[in-house]
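A single protein chain has been omitted from the complex, and every remaining protein chain is retained in its original position.
When the chains are written out, they are named A and B in that same order, and each has its own residue count from 1.
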Amino acid sequence: MLEYAARQAGRLALGLLGAVVIAAAVSAVGMPHARGPLPFLAAASHRLFDFVRLDFGHSAISGLPAASELAANLPATLALVGTGGFLAVLVGVPLGFLFSISSARRAAAPMTQLVTAVPVFCAGLAIAYGAVHLLHWPVSVNAAADARIFADGAFPMAAPAVLTVGFAGAAAVQLALRRAASLSSGEAFRTGLKRMGLSLLEIERIYVVPRVLAGLAASAGEILLSLFSAAVVAEWVFHRPGAADLFVKSVALEDWNMAALIVAVFAALTLLAEFLGRIAAHAIAHGDAP
Amino acid sequence: MPAQTISPSLARTLLRATGWCGLGLIAIAVALSDFLARAPAGAVGMGAMLEAPSADHPFGTDLLGRDLLSETLHGLSVTTIHALIAALVAIILGGLAGAVAARLPRPLGQSARGIIGVFAAVPALLIAIIIIGLSSRGLAPLAAGLAAAPLAFVRAFDRVDTQSSHAYYARASGIAAATLLRRDLIYEFRDTLASVAARALAAVTIILSTVSFLGFGATPPARDLGLMIAAAKTTYLSAWWTASFPAVALIALIFFARMAAGLEEGERP
Partner (left out) sequence: MNEAAPFLEISDLCVTRSGTIELDHLSLTLMAGDSVVVIGETGCGKEALLRALGGFPDRNEAISGTIRFAGHEPRHASRRLRPPVRTAYLPNPRSHPFAPQASVLSQLSRVVARKLNAPLASAREELRLALERFAGAPTPALLDCTPAQLDPVSMAWGLLAAAMAQTPEFVLADHAFADLGPIAVKALLHALNEERKRLGFTLLYITGGLQPTARLDARILVMRQGKIVEEGDAPRLMSGHAHAYTRTLYQAMPLLSLERPKRKTARGQPLLQVHGLMLRLPDPAEEHASRETLSFELRRGASLALVGEEGSGRRRLMRALLGLERAPAGRVVFDAVDLNILSEAMVERLRRRVAFITGTDEALDPRMSLWDTVDEPLRAHLDLSRDLVSGYREGALKRVGLASHNGRRIAGTLSAFDKRRLQVARAIVGAPLLTVVDEPLLGLDAFAQTIMREVLKDFRVTQGSAFLVITSDFTVAQALADDAMVFKAGKIVERGPIVDILREPKQPATRELIEAVTLGAPDLSQATASV
């Protein structure tokens, strides 16, 4: 276990280093004097050196230090991703388990495919449509609505974005679960233990569920990836300020310092989730669940 | 027929066949889009503003009076062609390169896997946006393909079982790594190319349309489905058809590609 954790930690460290290098390269691209391979390399290594000294440069749009700009925007995105992720697990795990039962799987397969084939922005627009027409919430997709107009506007304002992220996350969660379940569905030990006298429920509960959950934990990085993608779309559609929205604006206005920093932070968070997920999967799959 | 009476493999084959048939229909619609459409792409004033679906305009019209049926057909054709280019890029630079890298000498292959793995930890959408931001919007298909490639690379790399005992015995009887790579390419691709291609098509379609929706993709007058939906944002809350029909076309493309690829990621054909 320790050896495994150490190896994974090594991978994490290398991954984080890689993310910083990529960020340095992206931010060097924006420098006016970095044209041609050699100047570019020089600029990139210069930026890398700056990053190591925790100097992330200034935002070209606001002129503020990129780090403080990010610090102002990241909490909103993390809150969105966090609540969306919570919703995703809440909905995705039961659905994933339901769909991994072989009879339900075949019947529900085309349906799940159809639902998960909806791109996040379409789902976001559909949620907004439903919120406006069915729930009469003050949702706008065309301009940032002013929360002060509505005394109790905080919840209806936030809910559609969270729902959108949750929808994308739930799709990723149930896919990861189904994948893990389908990998362990054909295994011989089910037959072996059943014939030796254990009941099917016992086998599923004690030996299969931990494996499937381990599979889910191992996909943590992938799930976080889809949550971040969804956050980009949700913040854009519902005009919610946040790091993801800031990223889109930064690229559109060629503020490469800002974009580089945001990409690096997202990649680092994903790598961290992947690391923790792998450790959790290892722990779950090797201990005998009571 | 209830699901229980169909054998699992038959059900799977049926679903995949449905997916390919759907993709075939879309391909026909794309090939004949100029013929099927009533108006050339972007022709304004074909009807009244925001006219609801009717016999004249089965999908209605948009804010500029463009016939939405024609626009959707043109948009679908742009999206599909861009997605095909992107999928090709993703398969060659991702899947193929991953399979080859796995058979390289171990240190070399592992470091390639490590470097590409970092890119795979960034959402593909962000990579695509950065690449487009650094180059130009005209290169959106290429960017989407490049953005999807790292994940495809990592998957293809991990799929190659370098520790398998048949590979061990092959090496022990003097079979070269190049022959093993040839085996991987021939047999793995023979078995999985169709589903890998369909899955890549679905993935890049999502990236491409999202990128367009955010304003980094197709440039007018060539409008793809993502851009059409983005343009419909201002009107669709009151005129539902402006966004719905392009969205349905987009979802159909992704859905059929997913069906054609098979149900689960982990599934072996």
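Methods note: a contact is a pair of C-beta atoms (placed from the backbone, for glycine too) under 8 Å apart; a residue touches a chain by one contact, two chains touch by 3 or more.
Quantities reported herein were computed from a predicted structural model and do not represent experimental measurements.
Participant: So which of the visible chains would the left-out chain be touching?
Facilitator: Per the touch rule above, the missing chain touches A, B.
Participant: Which of A:Ala5, A:Ala104, A:Leu193 or A:Leu276 sits in contact with the chain that's absent?
Facilitator: A:Leu193
Participant: Looking at B:Ser111, B:Thr179 or B:Ser238, which makes contact with the chain not pictured?
Facilitator: Selected residue, touching the omitted chain: B:Thr179.
Participant: Since one chain isn't shown, list which residues of subunit B touch it in the complete complex.
Facilitator: Within subunit B, the residues that touch the unshown chain are 164-167, 169-176, 179, 183, 187-188, 191.
Participant: Which parts of subunit A are in contact with the chain that was left out?
Facilitator: Output for subunit A: 187-189, 191-199, 202-203, 206-208, 210-211, 214, 285-289.
The criterion applied here is as follows: only the chains that are shown with their structure count from here on.
Participant: How many angstrom lie between the centres of subunit A and subunit B, each centre taken as the mean Cα position?
Facilitator: 20
Participant: Touching residues of subunit A toward subunit B in the complex: what are they?
Facilitator: Going by the criterion above, the answer is residues 11, 14-15, 18-19, 22, 26, 29, 102-103, 105-107, 109-110, 113-114, 116-122, 125, 128-129, 132-133, 141-142, 175, 178-180, 182-183, 221, 225-226, 228-229, 232-233, 236-237, 247-248, 251-252, 254, 259, 262-263, 266-267, 270-271, 274.
Participant: Which residues, counting only subunit B, touch subunit A once they are in their complex?
Facilitator: Those residues of subunit B that touch subunit A are 3-4, 6, 8, 11, 15, 18, 114-115, 117-119, 121-126, 129-130, 132-134, 202, 206, 209-210, 213-216, 226, 229, 233-234, 236-237, 240, 243, 247, 250-251, 254-255, 258-259, 263-267.
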